[in-house]
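Only one protein chain is missing from this complex, and each of the others stays in its spot.
Let's turn to chain A:
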Amino acid sequence: MNQNLIQQLKILRDIKPDPIFAAETRRLIMDSRPKIRSAPAFRRFAYFGTLSLAGAAFTVVAGILMFSPSQNMAIASLESAAINEELKSLSINIQLKDISYSNNADSIISSAITEIGNTDARHMNPAVLKNEEEDMISEYTDKSEEIDKLFNEILN
(Lines give C-alpha, C1' and ligand atoms only; values in the text may rest on other atoms or scores of the structure.)
Protein backbone atom coordinates (compact mmCIF):
# COMPACT_ATOMS: atom_id res chain seq x y z
CA MET A 1 0.00 0.00 0.00
CA ASN A 2 2.90 2.36 0.83
CA GLN A 3 4.40 1.54 -2.56
CA ASN A 4 1.15 2.57 -4.20
CA LEU A 5 1.11 5.71 -2.12
CA ILE A 6 4.65 6.61 -3.17
CA GLN A 7 3.69 6.04 -6.81
CA GLN A 8 0.79 8.42 -6.34
CA LEU A 9 3.12 11.01 -4.83
CA LYS A 10 5.47 10.70 -7.82
CA ILE A 11 2.74 12.19 -10.02
CA LEU A 12 3.46 15.51 -8.33
CA ARG A 13 6.97 15.47 -9.82
CA ASP A 14 5.37 16.77 -12.99
CA ILE A 15 4.78 20.15 -11.34
CA LYS A 16 7.04 22.61 -13.14
CA PRO A 17 7.59 26.37 -12.99
CA ASP A 18 6.31 28.55 -15.78
CA PRO A 19 9.11 28.97 -18.38
CA ILE A 20 8.51 32.74 -18.61
CA PHE A 21 8.79 33.11 -14.84
CA ALA A 22 11.97 30.95 -14.82
CA ALA A 23 13.58 33.05 -17.56
CA GLU A 24 12.64 36.37 -15.92
CA THR A 25 14.04 35.40 -12.51
CA ARG A 26 17.23 34.14 -14.18
CA ARG A 27 17.62 37.46 -16.01
CA LEU A 28 17.17 39.42 -12.77
CA ILE A 29 19.81 37.29 -11.07
CA MET A 30 22.26 37.88 -13.91
CA ASP A 31 21.61 41.63 -13.69
CA SER A 32 22.36 41.79 -9.98
CA ARG A 33 25.95 40.60 -10.48
CA PRO A 34 27.90 43.69 -9.33
CA LYS A 35 26.20 43.81 -5.95
CA ILE A 36 26.88 40.13 -5.28
CA ARG A 37 30.47 40.15 -6.44
CA SER A 38 31.54 42.64 -3.81
CA ALA A 39 30.04 40.74 -0.90
CA PRO A 40 32.41 37.74 -0.69
CA ALA A 41 35.42 39.90 -1.51
CA PHE A 42 34.55 42.30 1.29
CA ARG A 43 33.99 39.42 3.71
CA ARG A 44 37.36 37.94 2.81
CA PHE A 45 39.02 41.32 3.29
CA ALA A 46 37.28 41.87 6.63
CA TYR A 47 38.19 38.36 7.79
CA PHE A 48 41.87 38.58 6.89
CA GLY A 49 42.04 42.20 8.07
CA THR A 50 40.73 41.20 11.48
CA LEU A 51 43.17 38.30 11.66
CA SER A 52 46.10 40.55 10.70
CA LEU A 53 45.18 43.17 13.28
CA ALA A 54 44.84 40.55 16.00
CA GLY A 55 48.23 39.06 15.03
CA ALA A 56 49.92 42.48 15.04
CA ALA A 57 48.45 43.35 18.44
CA PHE A 58 49.61 40.02 19.86
CA THR A 59 53.14 40.53 18.47
CA VAL A 60 53.39 44.02 19.96
CA VAL A 61 52.22 42.89 23.40
CA ALA A 62 54.51 39.82 23.33
CA GLY A 63 57.45 42.01 22.23
CA ILE A 64 56.89 44.49 25.03
CA LEU A 65 56.71 41.71 27.58
CA MET A 66 59.79 39.90 26.24
CA PHE A 67 62.12 42.90 25.98
CA SER A 68 60.89 44.95 28.88
CA PRO A 69 63.54 45.27 31.74
CA SER A 70 60.77 44.98 34.25
CA GLN A 71 59.67 41.67 32.76
CA ASN A 72 61.03 39.54 35.63
CA MET A 73 59.67 41.95 38.17
CA ALA A 74 56.31 42.01 36.45
CA ILE A 75 56.19 38.23 36.26
CA ALA A 76 57.51 37.80 39.78
CA SER A 77 54.90 40.21 41.07
CA LEU A 78 52.24 37.88 39.71
CA GLU A 79 53.54 34.76 41.47
CA SER A 80 51.96 34.14 44.83
CA ALA A 81 55.00 32.17 46.04
CA ALA A 82 57.30 35.10 45.28
CA ILE A 83 54.93 37.48 47.04
CA ASN A 84 54.86 35.24 50.13
CA GLU A 85 58.65 35.05 50.13
CA GLU A 86 58.87 38.80 49.86
CA LEU A 87 56.45 39.26 52.72
CA LYS A 88 58.34 36.79 54.91
CA SER A 89 61.68 38.48 54.29
CA LEU A 90 60.07 41.88 54.93
CA SER A 91 58.84 40.69 58.28
CA ILE A 92 62.30 39.31 59.16
CA ASN A 93 63.96 42.60 58.18
CA ILE A 94 61.63 44.52 60.43
CA GLN A 95 62.34 42.19 63.33
CA LEU A 96 66.12 42.39 62.81
CA LYS A 97 65.89 46.16 62.68
CA ASP A 98 63.94 46.16 65.94
CA ILE A 99 66.49 43.89 67.57
CA SER A 100 69.32 46.12 66.40
CA TYR A 101 67.54 49.21 67.75
CA SER A 102 66.82 47.50 71.04
CA ASN A 103 70.46 46.45 71.36
CA ASN A 104 71.69 49.99 70.77
CA ALA A 105 69.13 51.46 73.14
CA ASP A 106 70.08 48.96 75.79
CA SER A 107 73.77 49.77 75.61
CA ILE A 108 73.13 53.53 75.72
CA ILE A 109 70.73 53.22 78.61
CA SER A 110 72.97 50.82 80.49
CA SER A 111 76.01 53.00 80.00
CA ALA A 112 74.03 56.02 81.18
CA ILE A 113 72.84 54.15 84.23
CA THR A 114 76.39 52.95 84.88
CA GLU A 115 77.69 56.45 84.60
CA ILE A 116 75.03 57.82 86.93
CA GLY A 117 75.63 55.08 89.45
CA ASN A 118 79.42 55.33 89.23
CA THR A 119 80.66 57.15 92.44
CA ASP A 120 84.25 56.67 91.38
CA ALA A 121 84.03 59.52 88.97
CA ARG A 122 86.74 61.99 89.69
CA HIS A 123 84.61 65.09 89.87
CA MET A 124 82.11 63.39 92.11
CA ASN A 125 84.45 61.34 94.24
CA PRO A 126 84.60 62.78 97.82
CA ALA A 127 88.08 61.42 98.38
CA VAL A 128 89.38 63.26 95.36
CA LEU A 129 87.65 66.44 96.48
CA LYS A 130 89.17 66.09 99.93
CA ASN A 131 92.63 65.70 98.45
CA GLU A 132 92.09 68.68 96.22
CA GLU A 133 90.92 70.71 99.21
CA GLU A 134 93.92 69.70 101.28
CA ASP A 135 96.24 70.53 98.42
CA MET A 136 94.65 73.93 98.13
CA ILE A 137 94.97 74.61 101.92
CA SER A 138 98.54 73.45 102.02
CA GLU A 139 99.33 75.57 98.98
CA TYR A 140 97.71 78.58 100.55
CA THR A 141 99.41 77.87 103.85
CA ASP A 142 102.82 77.54 102.19
CA LYS A 143 102.37 80.74 100.24
CA SER A 144 101.12 82.70 103.32
CA GLU A 145 104.24 81.81 105.27
CA GLU A 146 106.42 82.92 102.41
CA ILE A 147 104.55 86.22 102.11
CA ASP A 148 104.84 86.81 105.87
CA LYS A 149 108.58 86.17 105.68
CA LEU A 150 108.94 88.64 102.77
CA PHE A 151 106.88 91.28 104.69
CA ASN A 152 109.11 90.89 107.77
CA GLU A 153 112.27 91.33 105.65
CA ILE A 154 110.88 94.56 104.21
CA LEU A 155 109.87 95.93 107.58
CA ASN A 156 113.14 95.04 109.25
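Keep in mind that, in the parts below, a residue touches a chain if its C-beta (ideal position, glycine included) is under 8 Å from a C-beta of that chain, and two chains touch if they have at least 3 such contacts; residues count from 1.
Rule of thumb we're sticking to: contacts and distances are computed from a predicted model.
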{"item": "Undisplayed chain, where the name is taken from the UniProt record, one of \"Glutamyl-tRNA(Gln) amidotransferase subunit A\", \"NAD(P)/FAD-dependent oxidoreductase\", \"Nucleoside ABC transporter membrane protein\" or \"RNA polymerase subunit sigma-24\"", "value": "\"RNA polymerase subunit sigma-24\""}
{"item": "Of A:Ala22, A:Leu87 or A:Val128, the one touching the omitted chain in the full complex", "value": "A:Ala22"}
{"item": "Residue of A:Ser32, A:Thr59 or A:Asn131 in touch with the missing chain, whole complex considered", "value": "A:Ser32"}
{"item": "Absent-chain interface as seen on chain A, which is shown", "value": "1-2, 5-6, 8-18, 21-22, 25-26, 28-30, 32-33, 35-41, 43"}
